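Note that this complex is displayed minus one protein chain, with the remaining chains in position.
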Amino acid sequence: MITQEMNDRLTRVGPGTSMGNLLRRYWHPVGATGEFDKEPVQPVRLLGEDLVLFRNERGQFGLIGPRCAHRAISLAYGIPQPNGLRCAYHGWTYDTDGHVVDMPFEPACLPLKIPSYPVQELGGLIFAYLGPEPAPLLPRYDLFVREDLDRSMEITPLPTSWLNCMDNSLDPIHFEHLHGVFGNYVHKKLGRPAAMNPARHLKIDFDVFEYGIVKRRLVEGDPEDCDDWTIGHPILFPNILSVGDVKRPNYQIRVPTDDTHTLHIRYQGVLREPGKEPRSDVPVRRMQVFDEQGNILEPAVNIPEQDMLAWVAQGPISDRTIEHLVTSDRGVALYHNLLLQEIEKVERGEDPMAVVRDKAKNYPMIELPRERVGYQQFWKVGGITREPARPAGRG
Amino acid sequence: MITQEMNDRLTRVGPGTSMGNLLRRYWHPVGATGEFDKEPVQPVRLLGEDLVLFRNERGQFGLIGPRCAHRAISLAYGIPQPNGLRCAYHGWTYDTDGHVVDMPFEPACLPLKIPSYPVQELGGLIFAYLGPEPAPLLPRYDLFVREDLDRSMEITPLPTSWLNCMDNSLDPIHFEHLHGVFGNYVHKKLGRPAAMNPARHLKIDFDVFEYGIVKRRLVEGDPEDCDDWTIGHPILFPNILSVGDVKRPNYQIRVPTDDTHTLHIRYQGVLREPGKEPRSDVPVRRMQVFDEQGNILEPAVNIPEQDMLAWVAQGPISDRTIEHLVTSDRGVALYHNLLLQEIEKVERGEDPMAVVRDKAKNYPMIELPRERVGYQQFWKVGGITREPARPAGRG
Partner (left out) sequence: MITQEMNDRLTRVGPGTSMGNLLRRYWHPVGATGEFDKEPVQPVRLLGEDLVLFRNERGQFGLIGPRCAHRAISLAYGIPQPNGLRCAYHGWTYDTDGHVVDMPFEPACLPLKIPSYPVQELGGLIFAYLGPEPAPLLPRYDLFVREDLDRSMEITPLPTSWLNCMDNSLDPIHFEHLHGVFGNYVHKKLGRPAAMNPARHLKIDFDVFEYGIVKRRLVEGDPEDCDDWTIGHPILFPNILSVGDVKRPNYQIRVPTDDTHTLHIRYQGVLREPGKEPRSDVPVRRMQVFDEQGNILEPAVNIPEQDMLAWVAQGPISDRTIEHLVTSDRGVALYHNLLLQEIEKVERGEDPMAVVRDKAKNYPMIELPRERVGYQQFWKVGGITREPARPAGRG
């Protein structure tokens, strides 16, 4: 139970807020490369700011303010040019830095500029940096870079706070209850057999490391030397869950759209079978799981949908003035304290944790701890080990 | 024409308002028993309060606050247990009084409690009481209890104030104009013959009795000893119209969802034919007649839809600062004065009218005056007595 003031400090992400300032020290994905052949100009919203992301005809990406400096029309209708984005209304053209480079009919091109932010591509995603210069390096986290994986992603807009999502990742216990008991209840209501064994948690633990927090669990039936307990999996500070096993590792990136909306990117790697051709693209699937009022459109039959259900069912921003954190919430408390501590670092002018400026650490990649196998007990249903229910259409 | 302040006093139903305090002295239906096999957990909203109504696996109903005390997730996703409702997220379980009775993983179950209100079942409805203890008796009004009737109900959410609905019931004259003249106009626009004779009202009268107000009318063509004039039909204080004749009596219950929304329950009894088996259930039909903006979805061809149209067409709360009550509104004025008088009783610490605490009066039932036949002149169209147009799907 915290004050409303503290809840605001932890959740508000707009320009000038404490958390907004912290989150602006990191690169955030705002688009998927694979979608720009079909639509090279896309309106985006990040940290409460409306922007336009475009790819010019030379293949360079730009992220600029949403309105033309001339008559304030939305640049989301702009036309890609070799040298930038041309406004639909009168042809004023913006380069990737937001400078007007063409002003048809006018005797001279006035030296105008609209806001712009740096972007970089990695692993099929376009990342943006909205913070103060000099920008840090874009972290080369392993799944974005590894050559032995094929990649794909699912992108889901959620009408809920990014922190509702993140709290869930610091909370191992929910797996037993939300995915085990509740998931089985959803299947039962659909006339289907139980999908999961809700293995009882015996203990949980957390370690802070260079790039975030590793969480670990031991459940009934597993030995003390199982990967879930000895290795665990990391939450990359500030807003990425790294999960899955060596064969199917994935990231869940919770991009803060604004205070009450999150763009959820489930970034999936699949270990390529030996001798198989690597796939050259990173396919993208856009999902719609909730309406704007937070009603789920279909029953939540798999783990990602159940997680999203729990986040959205906490409301646009969870009311932490009425909650009661208990011993199972140690990870949540640790994470909140880390957020507050890193906010203070930023306020002192320091880099917060997991900001990467050392090329030696970033190349060829940042390798992360990962279970070889995980969650084994949960899939032993009625004595038989089942396949996890996966979202439809996932590889 | 009244002041805005007085209109607020008459219409606002939230916690702490004058009318909210009065309405909290009565039991209000919040669910239909027949729907709990399919969905045993239902979010409800009553008098401006969001709540969750559930049936545990022992068949007991509970009405509790909407959010888990742990992480504030909606309990509308809860799972019924023998001993209560289990939160989807981490399994905290609430009994029907709102006490946490299970807190998995925690070393001990903390003595937490969320809000809860008493509920009772009667006649296929679940009633809730949101007022101060001791709760009065749930009135056993005849249609809920009689053994010679089969029952059914239609439930319609309306984007309008409960008082818009109630005013209509204290106003006999509208029948001639809204159902007669306007109803015929609706049919004419659809290319259909007139459905009703708009019999002219000669006089109207009202009597206050123990449970509310009886209204009476005499229309052209009817003798002075007709039931419409000598018996009439009652408005049960504060928010139920009892209407229909001995063969097809019904209640129209206007449950105040909040200031600007009403849950309309049309509770229909049909006199069972001699020797016929009683039906064991009370079937429920959920209707959608308006969108949230108050647009009617289909032409208003029958009496209930025409009434609803008039209420909704007054806006979310009728602007009584611009109205002109006239002699035909005697019943409306009487009803408003009664509401204000009963508000004052509550403020003095007294029970308001129609609060039942005497078991002798309540058992076996509270019998209400009812016309043997009614509205006869209205169905004489072109010299022939027609059947009233009924809502589709009504028995």
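Lettered A and B in written order, each chain numbered from 1.
We take it that a contact is a pair of C-beta atoms (placed from the backbone, for glycine too) under 8 Å apart; a residue touches a chain by one contact, two chains touch by 3 or more.
As the structure is a prediction and not an experimental result, all values here were calculated from the model.
Checked against the hidden chain, the listed residues A:M19, A:I64 or A:M103 yield one contact partner: A:M103.
Touching the chain that is not shown, out of B:E57, B:D291 or B:D319: B:D319 (per the contact rule at the top).
When you scan B:M103, B:A195 or B:A310 for touch with the missing chain, the hit is B:A310. When the omitted chain is restored, the residue from A:H90, A:H187 or A:K345 that touches it is A:H90.
Within the entire complex, the positions of chain B that touch the omitted partner chain are 167, 171, 173-174, 176-178, 181-182, 185, 201, 309-310, 313-315, 318-320, 322-324, 326-329. In the full complex, the hidden chain is touched by chain A at residues 67, 69-74, 76-77, 79, 86-91, 103-107, 110, 112.
Basically, only the chains that are shown with their structure count from here on.
Computed from the mean C-alpha positions, the centre of chain A lies at a distance of 47 Å from the centre of chain B.
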